[in-house]
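For this depiction, one protein chain was excluded, whereas all remaining protein chains were kept in their positions.
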Amino acid sequence: MNAIDGTDRHVRDSDNSPPPSLLTVILDTNPHAWALLSDTLPLSKAVANLLVFINAHLSFNHANQVAVIASHIQRAQWLYPTPHPPRSSSSPEENGTSTPTPPSATKYHRFAIIERELQDNLSRVISQTTAADLTSSTTTQIAGALSIALSHISRATQLSSPNDSSGISLDSTGPTLSNPTDTPTDPADGTPRARRSPLTSRILIVSVSGDLAAQYIPVMNSIFAAQRQRVPLDVLKLAGDTVFLQQAADATGGVYIAPSSPSARAGLLQYLMMGFLPDARARAALVMPGGGEVDFRAACFCHRRVVDVGFVCSVCLSIFCEPLEEGECLTCGTRLSLGAAVAAKPVVVPRPKKKKKRKVGDITGTSTPMSAGTPGP
Amino acid sequence: MNASSDTMTANPQALEVLQGFPGTKLEQLYRQPSTALAVFRRMLPHLAKTIVMAMLYMPNPFLASDLDAWIRPDAVAEKEQALLVLTSLHIMSTSLQAQGPRAYILGKAFAKSLRQALTGSGEHKSFGVPCRPPGNDVVDVKTLDDHARRQWEDILYYMVGSTTVGVEGQSHISDATKSLLELGNFVDKRGRITQTGFTFLLQEVNAQVWSLLIVYLNRAPELLKMDSVDILSFIFMLGSLELGQGYSTANLSSTQKQMLDDLGDFGIIYRPSLKTPIFYPTRLATTLTSDASALHSSAAAPTPTFDTGLAGGSGAASKGYIIVETNYRLYAYTESMLQISVLALFTRLTMLFPNMVTGRLTKTSVQRAIAQGITADQIISYLAAHAHPQMLKSTPVLPPTVVDQIRLWQIEGDRMTTTSGYMMIEFATEAEYRDTVEYAETVGLLVWKSDAKRCFFVNRIEQIRSFMSNRRAARA
């Protein structure tokens, strides 16, 4: 009788506590975009909702961590944790909150710290924005913020890996690509999970600005890095139209929600609590909002224009919106002979729209999301 | 089999206590935001937390059909488990509207308190009133840790003292604590350790603290005329306090003030003097509602600075001291008589050096421990939890041969498996039998069934009972 055998008697633990999870929030603080939204959803209200969401995340598990990065108009900036201890860098603030306040009796201490630091840092970011910055650009540094978030996650993963006592080795193999779903700690060896379980991470991008085509390449590179680290990119799109963030959520298995109407935006907190709060483990048990149709268009490498149909270098797969003058690829310098294809405008064979999208999606989903119709013969 | 019920976490124990509370008492308890937060974090299954958070700011009741649509079909067992815990803790209930589809609502008191905890609003002072000591004699974290460790180890010494020569006389615990240990059946009338005591000894510190507090909670109301709601909400409040911060005793209830003495004896709180109205929670207190193992991970406290904030969840592994080899030899780098005598419970120790002991896990030594009521899983998890950092580098931590052998020693001579539970018989119709047995199978409660005899065996009955009454209601 097989039931009586020492080897298959695992500890049937009713607890099996989920691994700690790191939530990295990238808050798009583009002043232009928030100005447009100020009637329906002012930044202050959005931040307040975000704080409740962050607190909810932290209350799931004592070991849960959080990081917040502002993707501002001219740079990406840490909001929490503050890169340097606040004591040393504390300059007299205009709102005078620099005096160390004792913890409040009505607030959980950890929540209070995060709230204070985040609001201090955010007001610093805003007050340091000059008029010149505002006129020079209208977009947001999402690529920079993504890179910071990914390096933070990579570091946090290293620090929480089981062998942290042996010192952190930042060797060429890069961060441990631990997949939370396929490397659960074996319950049989009775290991304390709090110490051994890997950190699961995810990134939430709260985006309000459109037109990220200028940063197409760095954003795409960040997406691939996230895909490789198995970090889902969740996107909450409050305004604007960005093709690439939807692709980001799609490629990394994240959630993409775009509440478009003002009344939907008023329910921001409910979107956050229901759509974005579940961590990797809870998502395994839930039906997460699907992306619907994903716009897989790419931006050309020459003018950063979003193109439906374009020209692709056959060597390096760079995308161009129009035939190259010298017939030389701008990225890799290969001489390409375009032949007869250039003479006529590329013609797309008319097909049912849906079918075409799916077909493009299949190609991009597997390898690279650079899609462009090749000129037909 | 005992092992399945003795998990190394305090969750089940504390959860059981709460589930035994009547609804009105729970309602009263949930009025404290710190309690609502602690119950949320410590007592609920993961999916239940997700459901609660989704419902927290929902303006309308959550339709049962929507919930079913939200949760994947293959996670039905988890969903049922989550709903069961939520309803038994009176956190969630079925909406009272007689008409219309079935829907769930959160308990008013719980929802309000949890919202207050998340937003930090309200006039409650449930997260402790911080206060500065008169003068500048601030108590540092090291003092607190020393106090906690000394007091707690004294209790353990007292228990171990009865079995090991050379440990007696080191323990100075109060009479109140002694009688509490006796009430909890950890030691018998003559101060000798019992089976429950051995189990207690091998638990993690955090689980030990909970075990003791639960005995306290069960006994104090009748013995000392204390209010159990007051006791519990104070325990939960302690879990949300900040290490190294002093708190005022001014706004505590009389029950809670009375508790301060006892908790000081356990090492859970520290009071510089009995005159000043101030107390400091130790690490034993601040980790009560977290999973971080209490005294072992001294770096686990999440601090706001950039670097240590990152290091947050990962405990310092430097405290482990046991090395187990594949040939069952065991080396323990320790000088503590307490640790040595715990090891002696299930190891044949051979040599004692100034900074280490060596020994061997043998069939006799392990079976002796098992005869005393210690389970194989407890031994294994004790070894794993205290493994030397060198051992932690390998996965699994302990040599699999040793782990398997310890388990085999336990079940040797154990030629049958026993499962306690309920036999369901006398189903009126084939359909009723089939539906119920199918449900039992999906939620993972089914142990055995016989279609011919139309009966089946489950290890827990609450869910089956509610399923059957729902089914009957749906038919009616």
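Just so it is clear, A and B label the chains in written order, and each chain counts residues from 1 on its own.
Here, a residue touches a chain if its C-beta (ideal position, glycine included) is under 8 Å from a C-beta of that chain, and two chains touch if they have at least 3 such contacts.
Rule of thumb we're sticking to: contacts and distances are computed from a predicted model.
For the chain of the complex excluded from view, the name given in UniProt is "General transcription and DNA repair factor IIH subunit TFB5" [choices: "Vacuolar protein sorting-associated protein 35", "General transcription and DNA repair factor IIH subunit TFB5", "non-specific serine/threonine protein kinase" or "DNA-directed RNA polymerases I and III subunit RPAC1"].
For chain B, the residues touching the absent chain in the complete assembly are 348, 360, 362-364, 413-428, 432, 436, 447-448, 450, 453, 457, 461, 464-465, 468.
The definition used in the following text is that only the chains that are shown with their structure count from here on.
For chain A in complex with chain B, the touching residues are 3-4, 6-7, 9, 11-15, 17-18, 20, 52, 55-56, 59-65, 81-86, 102-113, 115, 117, 155-156, 159-160, 162-166, 186, 188-196, 199, 269-270, 273-274, 277-278, 281-282, 284-287. The touching residues of chain B, when paired with chain A in their complex, are 3-4, 7-9, 11-12, 33-34, 37, 40-41, 46-47, 49-50, 53-54, 56-58, 69-72, 75, 78-79, 116-130, 132, 204, 240-242, 245, 287, 289-293, 297, 302, 304-306, 309-318, 377, 380-381, 384-385, 389, 392-393, 395-398, 400, 403-405, 407-408, 410-411, 414-417.
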